[in-house]
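Here's a structure for you.
The complex appears here without one of its protein chains, the remainder shown in place.
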Amino acid sequence: MDAILIQILNGLDKGGAYALIALGLTLTFGTLGVVNFAHGALFMLGAFCAVLFNKLLTFSTKVKDESITFFDAYKEQPYLELWFGDLGTTIIDYSVPLSILFAIPVMLLIGVIMERGLIKHFYKREHADQILVTFGLAIVIQEIIRHFFGANPIPMPPPEIVSGSAPLGAMLGLNENLVYPWWRLIYLAFSLLIIGAVFAFLKFTTFGMVVRAGMADRETVELLGINVQKRFTIVFGIATVVAGLAGVMYAPILPPDYHMGMDFLVLSFVVVVVGGMGSLGGAVLAGFMLGLLQSFASMNEVKSILPGIDQIIIYLVAVVILLVRPRGLMGREGVFED
Amino acid sequence: MSIILDISSVNKTFGGLQALNDVNLKIEEGETHAIIGPNGAGKSTLLNCCIGRLIPDSGSVTFNGQNMIGMQPHDINHAGMVRIFQTPEIFPDLTLLQNVMVPALAKRDGTFKFNPFKSLSAEKAILEEAHATLADFELDKFHDQLANSISRGDKRRLELAMGIIQHPKLLLLDEPTAGMARHDTNRTIDLLNSDKMQNMTKVIIEHDMHVVFSLADRISVLVRGNIITTGTPEEIKNDPKVKEAYLGESDEGESEDE
Partner (left out) sequence: MFKKILASNPLIMLIFSAVVLSAPIWLAPFGANYPDLLQKFAIFGIFAVGYNILFGLTGYLSFGHATFLGIGSYTAVWSFKLLTMNILPAIVLAMIVSGLFAVVIGYLSLRRSGIYFSILTLAFAQMAYSLAYSVLTPITNGETGLQVSQQDPRVLDAMAGIAVTDGIPSTNLFGALIKSQGGYYGFYVAAVLLIIAFYISLKIFRSPFGMKLRAIKSNQTRMKYTGFNTKPYLLTAFVISGMYAGLAGGLLASIDPLAGAERMQWTASGEVVLMTILGGVGTLIGPLLGTTLIKYFENIFSALNDSELHSMFSFMPEGLQNIMVTVVSPFVGEGWHLTLGLVFMIVVIFLPGGIMQGLTHLFNFVKRLVGLGGSNKVIDNMAANDTPNNTLNKHKGEA
């Protein structure tokens, strides 16, 4: 029972990340008609926003180490601590959540530059061309990050106060020993919050209404004389920010390295396909569903019956869905079927 | 005259819309049969039901004694029914010569043949036939140009050539002159009336009355999914029902042409 609860939480957690990446991916599909193989790289860039922000905050200088009295010792101390004392220490401690504020403008800028500079020119090109050029871009982004940050994963601690585990068992009146990392709970809540925000934005703003109309029938929207160009840029920017935020908050769970984007890209494509190309609800549903499936498949009880199932479950589901129901769970007819 | 295509009690609905309502139509061997009717009357739906693109809700389509419903498009082609599309469906990235060679090979090779070691230039009979067919359609001078480089009128004639080279038992033409200039239209009419094609069984969907009356032996009028009458051009011209239901709107219909 406890094991199952843990697996459910693990699955929802992973699912949250999948859903966030897939949300942006399917938004770009649906509105811009672009297959973006560099979307995983944007997730990775988000995680490295957290790394970079942490580096900036901990920009240090050499100061005399007062704690050592019998000889002159020096230690590295961040400027922030020198200037603001304990407040500085606290800020550094909270660098991951704070880097959200840093990541939003940075990712938005990256998204806008990418759309204006490259993606725009590929609206009318074949899907194969889009896949190829964004695949090239993904390699370029990934290699740039490796050049500056190296090849090794960089651990990013969550804030001290939530670095431990939540006494989940005690809270729910179950087994006292049942605990779960605080940060993972926060990630789950965060992903739900962002998903909610994106849906609310699309549902309740005029801009969102036009975007949804565009996903349903692009030509008509263009005929109405609405400036789709500008909206495309903004939609792409939003997709970039969502992927970036998913990455920022994932940094304490999985230490960022330069190729994490590729690993997540393949998975999130599968998520998008399973959910149904161009269906936002489908992407979220499929994200959580596949996260749960993957989590359950990695249980020892399951693995002993079907060895290796945890490694391939997602791809297996994707293949079956594509062959049996090519539109995915919630996809509409005719989307990307040409 | 024997019946080559027998469409009997065909119904097709899209959502709540009755696109075809109990349609009965018999095409006789050797005739040129025109189906006319205002936009949205169900003409294209009817063709699609014959060619395997759509499956009727009920009714039967019998071609040459063979049931066509549920058959794959490539099998329908080999049964001898060939369709020419309204927007030219050609192979834009192949040369004109290759465009007509492909259907000629279909006729010879069947639905699938694996012959990777046979050289194209050794296909003497096919090449000869392809050149001759292109010449019939005054296209041979472009034979080594890519098909997407020729004019729209030429593309439509090319598609016609692609159909003819298969010597179909029945040719279905979906608005063969739509979007053509008058001079191009007349050329196409002359082609379809030429000795080689005159005796081929043809079903033509057409808006342009000039074309219809120059080509058709018999005409059926389709209005809102119903065949209201079938007869010779003279009978149709003088039928008050047709005048009321269709010819009154025909000006509008013709303006649909680009």
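Chains: A and B, in written order; residue numbering restarts at 1 for each.
Assume contacts are C-beta pairs under 8 Å (C-beta built on N, C-alpha and C of every residue); 3 or more make two chains touch, one makes a residue touch a chain.
Here the structure is a predicted model, which means the values were calculated and not measured.
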(message) Looking at the full complex, which residue from B:K118, B:K141 or B:K196 touches the chain that isn't shown here?
(response) B:K118
(message) For a quick check of understanding: of B:P38, B:P103, B:G153 or B:P176, which residue touches the chain that isn't displayed?
(response) B:P103
(message) Under the stated touch rule, tell me which residues of chain B contact the chain that is not displayed.
(response) 51, 72-74, 77-78, 82-83, 85, 89-95, 98, 101-103, 105-107, 109-121, 123, 126, 144-146, 162, 166
(message) Tell me which stretches of chain A touch the chain missing from the display.
(response) 35, 118, 121, 125-129, 131-133, 135-140, 142-144, 146-147, 262, 266, 269-270, 273, 307-308, 311-312, 315-316, 318-319, 322-323, 326, 336-338
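As a convention for this text, only the chains that are shown with their structure count from here on.
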(request) Could you please state the distance in Å, as a whole number, between where the Cα atoms of chain A are centred and where those of chain B are centred? (result) 53
